[in-house]
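In this view, the complex is presented without one of its protein chains, the others remaining in place.
Chain lettering (A, B and C) follows the sequence in which the chains are written, and residue indices restart at 1 in each chain.
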Amino acid sequence: MIEFAMDITLVISLLWLAWLLLAAQDMFKAIILFIIFGLFMALVWARLNAPDVALAEAAIGSGLSGALLLASLRRSGESGAGNEQRAGGLEPGSGITPGSATLNITHRLLTVLIIGLAGTLVWAAWVMPPQHSGLTEQVTARMQRSGVSNPVTAVLLNFRGYDTLLEIGVLLLALICVRSLGALPQFLTLRPPGMVLMAFTRLLVPFMVLVAGYLLWAGAHAPGGAFQGGAVLAAAGVLLLLADIGLLQSCPERLLRALAALGFTVFLLVASMMLQASGQILNYTPARAGAWILLIESAALISIALILVLLFSGGRFEKGRVPAQERDPVQ
Amino acid sequence: MSLILTVPWMAWSILLPLGGAVATFLSRRYASRLTLLFGMATAVCVGALGWQLALKGPQRHHIGGWQVPVGIDLYADGLAVLMLAVTALVGLLISFYATAYFPKAGQEETGDQNVASSVYFWPLWLFLWGALNALFLSADLFNIYVTLELLGLSAVALSGLSGKAEALSAAMRYLFVSMIGSLSYLLGVALLYNMYGVLDLGLLASEVRPGPTSQAALALITVGLALKTALFPFHFWLPPAHANAPAPVSALLSALVVKASFYLLLRLWLGVFPTVINTTAVDLLGFLGALAIIWGSIQAFRQRRLKLLVAYSTVAQLGYLFLVFPLVLRGGDFTAWGGSAYLAVSHAFAKASIFLASGIIMHVAGHDRIDELAGIGQRLPVTMFALALAGVSLLGLPPSGGFIAKWMLLNAALITGQWWLVAVIILGGLLAAGYVFRMLAHSFTPATWISFEQPVARRMEWSAFALAAVAIALGLVAEPPLTLLQSSTSFAGPGLREMIP
Amino acid sequence: MSNAHLYMLGGVCLFTLGTYALLTKTQLLRKILAANVMGSGVFLVLIAGAYRSPSGLPDPVPHAMVLTGIVVAISMTALALVLLGRMVPGSRKGDKE
Partner (left out) sequence: MFLIEALGVLLVLAGMPFFLAGTLGLLRFPDVYTRLHALTKADNLGLGLVVLGLALQASSWQAAAKLLLIWVLVLLASATACHIVARSALHRGLKPWNRKEQ
């Protein structure tokens, strides 16, 4: 009973937070609420016995997404300039400028449709069988041959490794997409970061590298893996950028590209090798599967971390610094 | 010979373009040459796969050696291979055109968007190609979602590649449509998985039963994919996105990208869900298709810019594809879905040719305002010939591929006795005549004083011409592709098995 | 009603809420947030479904799917944010050079 009350509280908090963040007038507030929403999602994942997802959500879904959103808000000016643009409006009439009457009708129609959607979905979820094992048994039966003992890692890198191959491709593609749109103004060097942040970063980054390595290694038998580890490493990179420690900026462009593509390249090469050798993509022999998975994950970890940091900084690490007189006098 | 039979060509046809994407991302200097190299290799794989199929029938590939339901399968039948082949041929010709269209990339990046677009076009396009091939071959609901995202991301970035304000805002709108579409699709997948516990299309087809969950899931998936296919009234994002992109990109988007989500609709409705769908839903899709034909054609006729005209014509032609649903599910035979698939194919060639030709015209004239294009035909005879040939296929006049396809659709409408569809197909043809004529008339008007001086690369003109020629050739040699389609496509659904003799 | 049902219902409500906001709000940044809320809703439906396993051991397949989904979501968000940044007038670096 208490458990059920907890569940209800969690679900209602989620919905309430979502409502608040979508209705908040101030965009900064909305983003902060979004980060809190992400943390609540992580709680829910932990509650639903999905620790791998909880780790990823806290690090990527809440942490890095939040950082991305805040950086973007900062770039477009704190007021959220560009907020008033109507482009991207999805109302069918938005190509033309609709009069208020048509807009009103569209809006009402939309409301009706949304209520219909909600009703249908609630019904569809309601009639779902209360117990369903899905593919649990089939996965458990094959765990011996997967090379790892964490079932999520086994699904992610062995049984459905092809999805993950394409997904690492999605990340690399996102970087290429972001870069193809050209350079964005940098926002990081508006004021120097201050001694405390720099000291904190220097202290913490080595530790975060350690944690990332641990998560990667632990992923074989416990919650964790390349995505969670990569996200932690990416957070370390974001800290380096924020603290204005020029480690990442000093990396040459060619090396940067090579490292960003490393995970996808290694994954593709392994897939091709297996295809050549056994006639099937990613057909590891059970004895070697663990080693192959570790190799792929290690390469992926580096790329995931680097790409996430690059996405945060707009696709590139800019070397330019602001002149001294624009710097913050407060220290 | 044994090589043809044993090599897993379909897997290579996915891995090669993706590998090419990485290679072009790493080596900018050789990006265009690498694209042609990897493209030709992919085309060879697709050709070999077609041969394999003709000898052995539909192929399955168990990824990782696991079997469904735990593993992911690739599945190649006649329809998939036809789409792969179209992608390869159209893609190669567009790549060839693009080598002249985009300026040579320098080593270092500058702020110039032209240089940026020439650097990033190649990896984006190869990612798009890999995503298309993966999508056509996938037999797994969730894997299809990942391929859709790969496709969506690269398509959005390509459509914003010019960096102009209109292109960026069109790309933004496209991105939102793409996001809603994918998430809607994914929720459908989630509902289905929670209900049946399988992701493989074949297994799902044998397990799925009518009920609120299946129907809600199918509705979500259909809306998501219809958004991505720009079915009326979800078409609003397409004209700005396709018209403001660089010419090779417009050609790729109109010829291939929108077809991918339609292909999925065809597969899912006819192959997986025949037991779930009801006649109301089928008629609704057909009705929206009919509206798309009429609305798109009228809008195309009213446009003042050539590329917008062509983009609206895409909206209209996509409408034809959706007529397949009432045609097949009310008793049509191979002529119905084969006609629809063949229309998708011939439209891909015709539309790619027209967009490439418009790109040449824009390059030479500096604009694409239709009323001011008099005399351009004298300057660009090859391009104009390509435009005319592609127009013939678009209209559905013999001896083009468009003619065969529309003839098949018309036949199916007559057999199933759906007279309103007959009327729509004929009306659509007349309206198309209007805008195709408008597209050609001004350009063919001779002018005494020709002001178009910009030089244009030969290979750009010939690429456009080759595509148009294929669109016509599809009418002259329709037998092999249609046989491939008919003999080796087995939609898995039990409902449809009875419908297709 | 089981706990899993409760979370599934929460998931579809989040999805609907996000859809509504995405369609009606005009600020682009908020549309991006709305898309993320939609995505969270879908993920919740998947993970809640996985929790129903009678053995008590949750189904790992949806977990892997959601991990993939989270990475895809941040990729989409990043692209949307950069597009947004480029659409703000005067933000283009190339304009000044």
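Quick notes on this structure:
Note that a contact is a pair of C-beta atoms (placed from the backbone, for glycine too) under 8 Å apart; a residue touches a chain by one contact, two chains touch by 3 or more.
Treat the numbers as computed from the prediction; the structure is a model and nothing was measured.
With respect to the full assembly, the chain omitted from this view is in touch with A.
When the missing chain is restored to the complex, the residue among A:Leu197, A:Leu248 or A:Leu269 that touches it is A:Leu197.
One chain is missing from the display, and on chain A it is touched by residues 191, 194, 196-197, 200, 203-204, 328, 330.
As a convention for this text, only the chains that are shown with their structure count from here on.
Listing every chain that touches chain A and chain C alike gives B. A separation of 10 Å divides the Cα centre of chain A from that of chain C. We define each chain's centre as the mean of its Cα atoms; on that basis chain A and chain B are separated by 30 Å.
Multi-chain contact residues, meaning those touching two or more other chains, occur in chain A at positions 85, 87-90, 121, 124-125, 128-129, 132-135, 139, 160, 163, 167, 170, 173-174, 177, 181-183.
Listed for chain C are residues 8, 12, 15, 19, 22, 28, 31, 45, 49, 52, 59, 61-62, 65, 68, 72, 75-76, 79, 83-84, 86-87, 92-94, each touching two or more other chains.
Residues of chain C that touch chain A in their complex: 2-34, 36-37, 40, 43-45, 47-55, 57-68, 70-79, 81-88, 91-94. Within the complex, the chain B residues that touch chain A are 6, 8, 11-12, 15, 18-19, 21-22, 25-26, 61-66, 69-72, 111, 113, 116-117, 119-120, 123-124, 127, 130, 134, 142-143, 146-147, 149-150, 153-154, 156-157, 160-161, 163, 168-169, 172-173, 175-177, 180, 187, 191, 193-195, 197-198, 211-213, 215-217, 219, 233, 236, 239-240.
Contact residues on chain C toward chain B in their complex (touch as defined above): 8, 12, 15, 19, 22, 28, 31, 35, 38-39, 41-42, 45-46, 49, 52, 59, 61-62, 65, 68-69, 72, 75-76, 79-80, 83-84, 86-87, 92-94, 96-97.
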